[in-house]
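For reference, the structure I am asking about is given below.
As you look at this complex, bear in mind that one protein chain is not there, while each of the others sits in place.
On to chain A.
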Amino acid sequence: MKPAPFRYADPGSLGEALDVLAAEGDGAKVLAGGQSLIPLLSMRLAAPTTLVDLNRVPGLDAVEVTGDGVRVGALVRHAELLGNPAARTVQPLLARATAYVAHPAIRNRGTTVGSIAHADPSGEMTAVLALTGGSVTVATPAGRSTIGWRELFVGPLETSVHGAAVVVDAFFPALPARSGTAFVEVSRRRGDYAVCGAGVVVTLDADGLVETVRAAYLSVGPVPEVHDLTEAVSGQPAASADWAAAADLARTLVDPDGDLHASADYRRLLVGVLTERALASAAAEAAA
């Protein structure tokens, strides 16, 4: 469990990082917190020719909170986002989901953006980016561009960001008015990747009736999935909406796989259970 040989670059600026990436070609990989990449190297499941360490690149470590949303720089650690009160106010899903990411030691090193760039469909932050309709900013030698979550996530551990490119930040839009959120999951051990997880946003209309219901699921498909469950409960009062009907709908919309820790059927069961629980709690929050 020792990595194959690789070169290591320690650029002092984003430009320099992009230069190295461009020069090294496909074999180069960006290193952020290393919490996903280093284990892959140690097990020789990945053997990049060069690691381009972002950790000394200035300007990537900020959490910017505005009325529009939260912009999280590439070097912001999970722990930092979790502890950021302004971010929590503008988009409560961030802290709610981050609390489920691994354990403190890993949250102290692993980055939120790295977790998105890693595109694990079991990751919490990929689901939150999708659920909030977020995007990432990608820097390449040609300039910067914004990529929405749907375009970004291509498959398990695969994004549309290739070649000489660094994700410099991720943007999570603010929670709309009259909305509530919840994030729930079932994992085998505390801190494990979820067997199944659900994040939801419930938005009410001015009369306190359900206007929109959206849910994102972890560990149910190759990429984070967002489903609109509004039709099951549209126009119902928040306090007495038929969340079970929304849960039933959700069960029909997902197509999970089985693995060592859960059968496909069990995941589908959990999709329903977690949806119902999360929606009730999010609706109560929206109504409060």
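In this section, contacts are C-beta pairs under 8 Å (C-beta built on N, C-alpha and C of every residue); 3 or more make two chains touch, one makes a residue touch a chain; residues count from 1.
Note that in this section contacts and distances are computed from a predicted model.
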Identify the UniProt protein name of the omitted chain, choosing among "Xanthine dehydrogenase, molybdenum binding subunit apoprotein", "Oxidoreductase", "Branched-chain amino acid transport system permease protein" or "SoxY-related AACIE arm protein".
"Xanthine dehydrogenase, molybdenum binding subunit apoprotein"
Checked against the full complex, the residue among A:Asp205, A:Asp228 or A:Asp265 that touches the missing chain is A:Asp265
What chain A residues would touch the chain not displayed?
1-5, 43-44, 186, 188-193, 195, 260-263, 265-266, 269-270, 273
